[in-house]
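Only a single protein chain was left out; the remaining protein chains are all shown in position.
Going by the order they are written in, the chains are A and B; count residues from 1 in each one.
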Amino acid sequence: MKFVIRKLSGLIITLLIVSILAFLAFEVIPGDPARSILGTEATESKVQALREEMGLNRPLPQRYGRWVKDFVGGDMGISYSYQTPVREMIGDKIPITLTLTAIAFLFILLFSTPISILCVRYENKFIDKLFTILNQITMSVPPFFIGIIFTVLFGLVFRLFTPGGYVSYEESVSGFFKYLILPGIAIALPKAAMTIKLFRNSLLAEMRQDYVRTAQSRGNNPWRVLVRHVLRNGISPVVTFLGMAIADMIANSIVIEQVFGIPGLGRTLISSISKRDYPVVEAIIVLIAAVILVVNVLVDLLYQKLDRRIEV
Amino acid sequence: MLKVENLSIYFEDNGKIQEAVRDISFQMQDREILGIVGESGSGKTMTALTIAGLTKEHEILERGSILLDDTDLLKLPPAEMRKIQGKDISMIFQEPMTALNPTMKIGKQVEEALILHTVLSKTERRKTVIRALEDAELDYPDLLYGKYPHELSGGMRQRVMIAAAIVCKPKLLIADEPTTALDVGTQESILKLLKKLNRKYDMGILFISHNLRVVNELCSRVLVMKDGVILEEGMTREIFENPRTEYTKELIAAIPGHTRSTAFYELLCAEAGE
Partner (left out) sequence: MKCRGMKLKQLRIRKRKLGKTGYNFVFGLVLTAVMVGLIILGFFWSPYDPEAMQGSLKLSGPALAHVFGTDQFGRDVFSRILVGAGNTLIVALGTIVIGGGVGILAGAVTGYFGGWLDEILMRVNDALAAFPSVLLALVIISVWGTGKYKVMLALGIAFIPSFARIVRGEFLRCREEDYIVSARLIGVSAPRILFVHILPNIMPALLSALAIGFNNAVVQEAGMSYLGIGVQPPDASLGLMLSESQTYLASGPWCAIFPGIFLILLILGVNMLGEGILDRFGGGR
């Protein structure tokens, strides 16, 4: 229990720091938000009036406090470019990006676990060596390039799907998920390769432990030894790695969305950056950071549950 | 029960073939407690592992035969050997700390041999496990069932390992230096436990050790091994009183606190004879 509390308080502190940094980066440094909204042509008095209205002349800590309060309450500001609440702009896009990342994550787990086990069972035999080489190559390919290859391969050559033919959730649930599978795999593959490598090495190290011999002495066949005993003990580095990988994967989702034409957070983020629409950028960045931090805490908790030796 | 005939074991080291055990032969009767004594490198552990079928296929080569009641273990395919492991032959090891799976509950570990070799129901298995834990002289087996190895002391872990090994009532229990990592007090209690189980379960014990004193206490017969061969074989008392080879004499002399005075000898033998 103490462990959980410790992790949660760490989470809150880090979130606070993130929010402070984001606030500084987007509200303070870039200059006068009021002027950005009104444009360079606006008169000085108009700008000042807006500043008063927006409370920009209040002391920094107070502005920060209000910003946090608003944000947590759901008010993420107003877009400079579109004059609409940011929340409306990105609200429906968040689940799309998250689903994409989740699909990729799932794929990594489902794909790398059996293959790692296979490689350990047949250590140094052909299949192990084959996967080692494949891994090495796959690790080195940027996900968005895999996405492009998929577009060419499955879209043009095999005609299995239409590039750019995004199906929204409202139109068809199955279509939505089906369309996201290929982009999800594209994101997942390089990370899956790294996971396999890590997992395999961890499992191999575990195989050298004494308890493996004890398990064998009871008459377990090699597969049972692997799955029932070694797997649980060897999974910790993988869990840690996947926790770190989530951050990368969300970032990759953003790029992949461009490749496949998926209307997620990515496109909005990019255009907002080009237009210097800070409230939007700020909101997206903070949200993503929050998700990543939460996932990391969940990973830590999972880690502790798996390996009871971690002292609470 | 167990007949080892002309057993030789080879392994590969850096591209060369080395001999671990050369042409040894011995026998074990049912319910006998046989000790194998020797230093590290004498081949005693290799012999034990080979009988238990725990050597790696491509790294070890064996010649000769190991007969368990007419079945040559060396000629068995791995799948067949696995039927015997845990059921007819079990093994316990030296380091209780690392020999148990740290992330698996005690109950599940002790139960494993039952799952693999019997068709008992879940409740029946649990009962058998509790009984095994009790026989291993562990208190509150109900509570222990759900605990993890790191929550137990070294002595308790060793008993758990013993419980897991006897749960299917094997004919032969191979014990590879089970007391070496324990403090003297715990050592004594484990040895007593083994003696008790030998009687209660009608189980033979092959006891490997480098410690003559411990062997003396537990084993009725003993083999002395050095450099892969059996130097001496006989009843424990005989060996102690009339060691035939120089090596054996040195081993006896090396027992801490031992003197060659007859009085001390008698004391030791009296202890062993119980």
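Here are some notes:
By definition in this document, a residue touches a chain if its C-beta (ideal position, glycine included) is under 8 Å from a C-beta of that chain, and two chains touch if they have at least 3 such contacts.
On a predicted model such as this, the values are computed, not experimentally measured, just so you know.
Within the whole complex, the absent chain has one touching residue among B:Met1, B:Leu61, B:Val229 or B:Ile255, and that is B:Leu61.
Of the listed positions A:Val47, A:Ile94, A:Ile148 or A:Leu306, the one in contact with the omitted chain in the full complex is A:Ile148. The hidden chain makes contact, of the residues A:Leu8, A:Leu60, A:Leu110 or A:Ile137, with A:Ile137. Contact with the chain that does not appear here is found for just one residue of A:Ser81, A:Gln258 or A:Gln304, A:Gln258. Although one chain is not drawn, its touching partners on chain A can still be listed: residues 10, 13-14, 17-18, 21-22, 25-26, 29-30, 132, 136-137, 139-142, 144-145, 148-149, 151-152, 156, 247-248, 250-252, 254-255, 258-259, 266, 269-270, 272-274, 276, 278, 281, 285, 288-289, 292-293, 296.
Keep in mind that, in the parts below, only the chains that are shown with their structure count from here on.
Between the CA-based centres of chain A and chain B the separation comes to 52 Å, rounded to the whole angstrom. Contact residues of chain B toward chain A in the complex are 52, 54, 79, 82-87, 90-91, 93, 95, 98-104, 112-113, 116-117, 148, 150, 161, 164-165. Touching chain B in their complex are the following residues of chain A: 209-211, 213-221, 229, 232-233, 306-309.
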